[in-house]
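The structure that follows is given in the form of C-alpha cells.
Left out: one protein chain. Kept in place: all the others.
Right, chain A next:
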C-alpha cells in the first residue's frame, strides 16, 4: 500500500472528492470482515465436530414462537453464494428472496430427510426445522448421508442440523429432538410455512396429514422402501390430502419397515431430493397451477418414473372435506394399530417358558444332542450369516417344505426341532405351523431373541445386520 502517495494526493484534492473512495474502501473492508468472520465460523463448526456437546448446545432447540424475520434484500454474501440460482430465468432474485423468507419443517432425519434437508439448507431456505427422536446408528449411514460415523449415538436431529450449518451457516436450523405426536405436533407445524414428510411410519404420516390440513400447510410427502419410492404434495391449492387417497391405514402386519424389508440407500436419497425440489417450487410459486400428481419411482424397472395425475380433494374426506369429522388431532398409534417409529416390536405369541433362551440352546448344541435347527429367515438373510448345521426354509414357504424337515428327524421321527430367525418374531408362528403339522414326537421350540440375541449373549463374532 502506498500510504505516502495517498496522503499526498488527499492533501492536494478537496475534501468532497477524497471522502468517497475512502468510504468505498471502508465498505469493501466491512464486507471482507463479514466474509472472514463467516470463514472463522465455518472453521469453528468443523472443529466442533470433535466436540459434539459444544456444537449441539449451540443449536436452537425449541420452535421459535417469533415468526421468521423477513428481509427485503439479499446481502452480498448471499448473492455470491446463490449466484448460480440467481441467474436462473423464472427463479432469480425473487425466487431466492422467497426461499430466504420461508420456514420449512423436515420431519424425519433419515434416508429421505438426509438429502432433503441438505439441499434445502444449501439452497438458502431461511429457517429449517428438523424433527427426529432417534439417534445415529452405523446401519443408517448407507443412506442417511447427512450423518457420519463419528456421530454414532448422537440425536439425528442435532447431527443433521450440524451438517446443514456446516454446508450453509446462513440457514437458521432449529432442532426438534422429539417424537412428534398429537400433543405437540400442531404448534410446531403452525410455526412453519411448508412441511416435508420424511418419516418412516404410517402413524406419523396420518398425524402430519391431519395437522397440515388443520394448520393450512402444504405437505410434501415422500416414502421409500426396497427399490420403490413415492412422492406427492398434499393439501396444496385444492389438491387431495393423504386421507383422500388412502382413507384406510394399512394393517400393521402388512407394513414393512426398512429394517425388515431392506432399502437401497440411493432410493430414499432420490425421493428426498425430489421433496426438496417440490418444497422449493411451492416456496417460489413455481408451476403453481400444475395439477396435483403422485410420482412413483421404481429403481429396478425399465420405466423408473411414472407420474399419476390426481384429482382435487374429496368433498367427503373426513379431514379436508366439506363437513370434516376430524377437527383436532387424534390418537394415530391407535388409528393405525402400529407404533410411531419404524422399530420392529417384539412378538409374544408363545409363552416365554415354552421357548428356548440362547444360553439353553448353546448347551444343547455343546452337548451335541441330536436335533434339527430350522432357520426361517429369507434366503437373502440366511446367506449373510447362519448357525452351523441349520437348515433354511423361509417362514412363508414352510407348509410346502414340511417333508424336508421330516427327513432330518431320525429313524424314530423324534428329534426335537428348534426354530431360529433374526429377532425371535417369525420363529413363533413357525413353531405354531410345525405344531399343527405334528411333525415330530420330540419338542418344538423357538429361540428367544433370535440371532441378534445370539450375537449379544453367546457369540460376539456372529454378525448383526
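The working rule: contacts are C-beta pairs under 8 Å (C-beta built on N, C-alpha and C of every residue); 3 or more make two chains touch, one makes a residue touch a chain; residues count from 1.
Definition applied: contacts and distances are computed from a predicted model.
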Mind telling me which option in "Barrier-to-autointegration factor-like protein", "ER membrane protein complex subunit 3", "Molybdopterin synthase sulfur carrier subunit" or "SUF system FeS cluster assembly, SufBD, N-terminal" is what UniProt lists for the chain we can't see? "Molybdopterin synthase sulfur carrier subunit"
Taking the full complex into account, find the residue in A:246, A:382, A:437 or A:462 that is in contact with the omitted chain. A:246
Of the candidates A:212, A:258, A:320 or A:372, the residue in contact with the absent chain is A:258
The one residue from A:223, A:270, A:381 or A:455 touching the chain left out of view is A:223
Which of these, A:177, A:201 or A:270, touches the one chain of the complex that we don't see? A:201
Touching the missing chain, which residues of chain A? 108, 110-113, 198-202, 205, 222-225, 228-230, 245-246, 248-251, 254-258, 261, 263, 268, 271, 294, 296, 298, 301, 306-311, 314, 316, 342
